[in-house]
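Every protein chain except one is present and positioned as in the full complex.
Labels run A, B and C following the written order; every chain starts at residue 1.
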Amino acid sequence: MTRLHLVWTILCLAILSSCAGHQQSAIDPAGPQSGKIAALWWGFFWLLAVIFAIVMAVMLITLMRRPPSAIENRPPEQAESGLKRTVTAATVITVLLLFVLLIVSVKTGKATADLGKQSSLLTIEVTGNQWWWQFRYMNSDASRILTTANEIHIPVGQPVLIQGRSNDVIHSFWVPNLQGKRDLIPSRVTTEYLQVDNPGVYRGQCSEFCGLQHAHMAFYVIAEPKDKFNAWMQAQLQPAPAPTDPVLEHGRRVFLNYQCIYCHQIRGTTAAGQNGPDLTHFASRRSLAAGVLPNTIGNLGGWIVNPQRIKPGTHMATIAVAPNDLQPLLQYLESLK
Amino acid sequence: MSATPDAFASVPSEHTELSLLENAWRHRPGILGWLSVTTHQAIGMRYIVTAFIMLLLGGAEALLMRTQLARPNNTFLGPDRYNEIFTTHGTTMMFLFAVPVMEGMAIYLIPLMLGTRNVAFPRLNAFGYWLYLGGCLFLYWGVFTNTAPDVGWFAYPPLSGPQFTPGKRADFWAQMITFTEVSGLCVAAEIIVTIFKMRAPRMSLNRMPLYVWSMLVQSFMVIFAMPAVVIASSYLLSDRTISTHFVNPAEGGDPLAYQHIFWFFGHPEVYIIFIPALGFVSSIVVANARRAIFGYPAMVLSLIANGFIAFGLWVHHMFATGLPQIGEAYFTASSMMIAITSGIQIFCWLATLWTGRVRRNTALHFAYGFIAIFVLGGLTGVMLASVPLDLQVHDTYFVIAHFHYVLIGGALFPLFGAFYHWFPKMTGRLMSEKLGKINFWFLFIGFNLTFFPMHILGLKGMPRRVYTYPVEMGWGPMSFLATVGAWIIAIGGIIFIVNVLSSRRSAHFAAANPWDAPSLEWAADSPPANYNFEHLPTVASRHPLWDPPEERAVVTGLRNDRREVLVTTLMDAEPHHRYVLPGSSIWPFIAAVCVSIGFAGSVFNPWYVIWGSIISGLALIGWFWPRRPFHMEP
Amino acid sequence: MYSRCLKIAFLTTAGCLLLTSCQREQRNLQPAPTRLAIYGDAARQSTLRPGGPVGREVVVNNPYNATAYDISEGKRLFDWFNCSGCHADGGGGIGPPLIKDHWIYGGEPANLFDTIVKGRPNGMPSWGGRIPEYQVWQIVAYVRSMNGLQPTSATSARPDTLESNPHNLQNRTSGVTK
Partner (left out) sequence: MSELKTLDVSHLPPFDISSQAPVWWGQLCIVFIEGTMFLLLIALYFYTRLQVDVWPPPGEQFPHLLLPSLALIPLFVSAGGSYLASEGAKKNNRGRMIAGMLLNLITGGLFFAMQIIQWHSLNFNWKADINGSYVWAFLSLYHFDLVGDLVFTFVLLVAVIIGRYGEKQRVGIHVDSVVWYFLVLIWIPIYLAIYWGPRIMES
């Protein structure tokens, strides 16, 4: 048996070392909450690893040792008393350890759950749809409410309140590097606090099975300093400018004539569809189709012509765009910075 | 292995007594006879074989999933097919393999271990099996007609509701549960009554083998947990067929109500699968350490405590739904508490092995494999009990690794150990130890290669139930490693089948008690006759076959011309009265067919509930209708 | 002999069970792009017409007939394109009710296709060129399912939305009033 455990430990170390990638990893925290949880994880891990090692050692010894004498089927009682003491001691230690783990876990839970009761909290309403994310930056002044999709910017170092809703089935909002997950359930609002300390780009993914394209329902959280965030917010609040270039003008007319207007909205044009993502500042987003493809003109073309090949089952319609209309449309969409 | 003198050699009596007994317990010939069998060995074997076929189907689905996930952006399976396969994999393994195989083993072993000749209600036993078979056929009829469920094995609404799952897919899932839970309740009821009322004389409660205790606790859990899934699957079925609003968020229904009622059943369900495995390990350890179990009262109390606590921790499946913190803290505590009862059992087994003369046969290898894997699974379970950690790893591959460690490690390894331990009793032939050890190592290494990397995949943020994943996430290498491991497990499974098939016909015959084990089933011959014991044994201690021969007594005076067993009192098993069991009967099969027609039809047309209950009522009347001779002479 | 014919009987029943529901659960995720075809004067009220006798009436069936996935897609599109704005959930409001026996412009799939694509007087807009053809067929399949003209095993029992008008006959298949 010892050969096995040698192999096994080498295997573990090899695998553990390979989790250096920081993409979407729960043990690579970038905020106070995920930091506390990661600390709790390593605490649990090492304590329980020690217990595991002890139990395995005892098990191996029971395998290796030669029984001293041919003990009768029913050993005399007093030989048992030594064992009785060790087993009761082991049980008591288990109970104490579990109690310690319980206290530590509940304390961490309280610390990570409610970050702060400031009044002027940045609130983002997350609405899960079947296979994309709608984000709305809430604001007391209705004209400053920003609706965007599949990507949010957050000021560094400031707590953010996430209000979770869903338009259809149960999804789950989860950015492993920042905080634990919170389900989005139709007919109720779930809340969660989020705070980021190190600026950067963090990927999140839906983690409650929500149908055909549950695998392709990702989003990005971009943490940046306060001033860059405010600049981004101002830019996002502006409607799309009327294009001057004739090709872009042609693209804009194509967008308004085809079926796009039934689902998508571009502020500054007459398109005001609510079923699909808001495309006013589409080109400013890093990804396309909820984190599936990088946002390049080639990917956008492939996505518009045949979305079912990229996300089979998606609710994006398959529209036969005439060849001479396609390029201007792509140019126009990529101009919506 | 010195064969002890045959403990219960037949009391010298004329040849006619034995032939009378064999005649009374003989199965009827032909197809009709095969359908009307009511002896517990035959029905137990049918459960085990059918459940094993379901294991192979579930395993095949697992291989398909692993092949699709072997590398990023794979196109081996589309999303629709993948969702169907992962749901059918989960549903088959949980409802059609795990619970039925544990019940099948119990139906086979409990009467033997209690020193009686059949379960308390033989015809109900047959009815339970036919309904279970109906459930398997019903689900796989759906799978092969593109109507396999595709909403996950716990089918959360509103995704599984009428609006977001078109067609009859979720209905097939919900109705299959109706089949298996009714069959599960039948078996649980008869196991409880058999253990309470039909034990060998003087086998008081503190002399019962630990496997019998584990089946008693499991059966009570089935009695109290299965009604919860009756409600959950009926919620879904009535919402999808007669448009009630149980889980319709718009009309006051609540998806969380479904989650609460499902997991109130869901967590006891996984303990229903796991507790019989504790009984298997206890039997294997006692037989192969050749000494009494250490701390028998502690083991029994921890089994019972395990049964109670299992009903108090279901909300740890729902920590991410934003429940109030106080509730979550309570459920963290109760989820951690259950680690204590499992811990005590592990310590007691280790203490038994520490002081025993350990015989390292394949069954004990699986017991060691169980301890190694289950302890790791239990420790990751303690991690999942803590709310902040669970919020990070819930519904990720970390959870998949955890529950495979506690289900494959906790239930499948002891089950394989039990096969190797009781195969000689069931077939009269010993399995090859060499092939057995190869089989163990393939399963052990394949298992760890498959599921240990999943802990790391989970921590690296890979969610559950994704049919593919992007290249840049870095999940490719470990997913491929898991796929390689999965194929190694498959090879291990094939080796097991080869071992079984080659041993059934081998000349390597087994004595009545090849492992010199203490419990009563080793007093019957291998394989046992339909009536198990020619004279029912009595018990003088917790280890009847280890008692000196002069202390053993047998029961005489039962009539041999009809199927008679002894009913004993509950606490001290003093003989109370004789109980005449029904013989072979075709009516359980007819009743099961009528009930199946009612269940299957009600998925397509709600009126089948009425017609189904009418024909089932008629079949039951036919079953209970009094037949000659009415009066039983003493 | 007896067991052999039992096996044959079992196999035939299993075979036909297999075939019945294969088609109903088909999920066609790769629809053909737009190909707008107009189905003649499907809405003609009588056979009187100028010129000679008319050619054979074009009989077209809906490619998405009786497939559960496409009926549920039709339901989603019925809400997304705001058909419910005028027709409510089938009970009618500004527009005529869609759950009825007598259709003003015919209840056959071709008629409904024409109604949607060409539009009708008194306010029914023409969606031709606006909605791809496969989505029009899905809406046609859903509208017919409201009237029980599709197999019940392919239609959903109820939507997850509030029954807007408690006394309307939302869906003929489950259509008992509130």
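One rule holds for everything that comes next: contacts are C-beta pairs under 8 Å (C-beta built on N, C-alpha and C of every residue); 3 or more make two chains touch, one makes a residue touch a chain.
Everything numeric here is computed off the predicted structure, so don't read it as measured data.
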| item | value |
| --- | --- |
| Per the touch definition above, residue among B:M176, B:M226 or B:L430 touching the missing chain | B:M226 |
| Absent-chain contact - pick from B:V101, B:M426 or B:V555 | B:V555 |
| Touching the absent chain when the full complex is considered, from B:Q175, B:S238 or B:S585 | B:S238 |
| Missing-partner contacts on subunit B, residue numbers | 8-9, 11-12, 120-121, 124, 185, 188-190, 192-194, 196-198, 201, 223-224, 226-228, 230-231, 234, 238, 242-246, 248, 251-254, 257, 260-261, 264, 535, 538, 549-550, 552-559, 564, 566-567, 569, 575-580, 613, 617, 621, 624-626, 629-634 |
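Operating definition for what follows: only the chains that are shown with their structure count from here on.
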| item | value |
| --- | --- |
| Geometric centre distance via CA averages, subunit B-subunit A, whole Å | 37 |
| Whole-Å gap between the CA centroids of subunit A and subunit C | 39 |
| Separation of mean Cα positions, subunit C and subunit B [Å, integer] | 46 |
| Set of subunit C residues in contact with two or more other chains | 27, 29, 160 |
| Multi-partner residues of subunit A (at least 2 other chains) | 168, 186, 312-313 |
| Subunit A - residues contacting subunit B, complex | 1, 4, 8, 11-12, 15-16, 18-19, 21, 23-27, 34, 36-37, 40-41, 44-45, 48, 51-52, 55-56, 58-59, 61-63, 65, 67, 70-71, 73-75, 79-80, 83-84, 86-87, 90-91, 94-95, 98, 101-102, 104-106, 108-110, 112-113, 130, 164, 168-170, 172, 174, 176, 179-183, 185-188, 190-192, 203, 205-215, 292, 312-313 |
| Subunit B - residues contacting subunit A, complex | 78-80, 83, 151-152, 156, 158-159, 163-164, 249-250, 254-256, 290-292, 294-295, 298, 320-322, 325, 328-329, 332-333, 336-337, 339-340, 343-344, 346-348, 350-351, 353-358, 360, 368, 371-372, 375-376, 379, 382-383, 385-396, 444-445, 448-449, 452-453, 456, 458-461, 463-470, 472-474, 477-478, 481, 518, 543, 546 |
| Touching residues (chain side subunit B, partner subunit C) in the complex | 31, 78, 80, 141, 144-147, 158, 161-164, 166-169, 239-243, 245, 248-251, 604-605 |
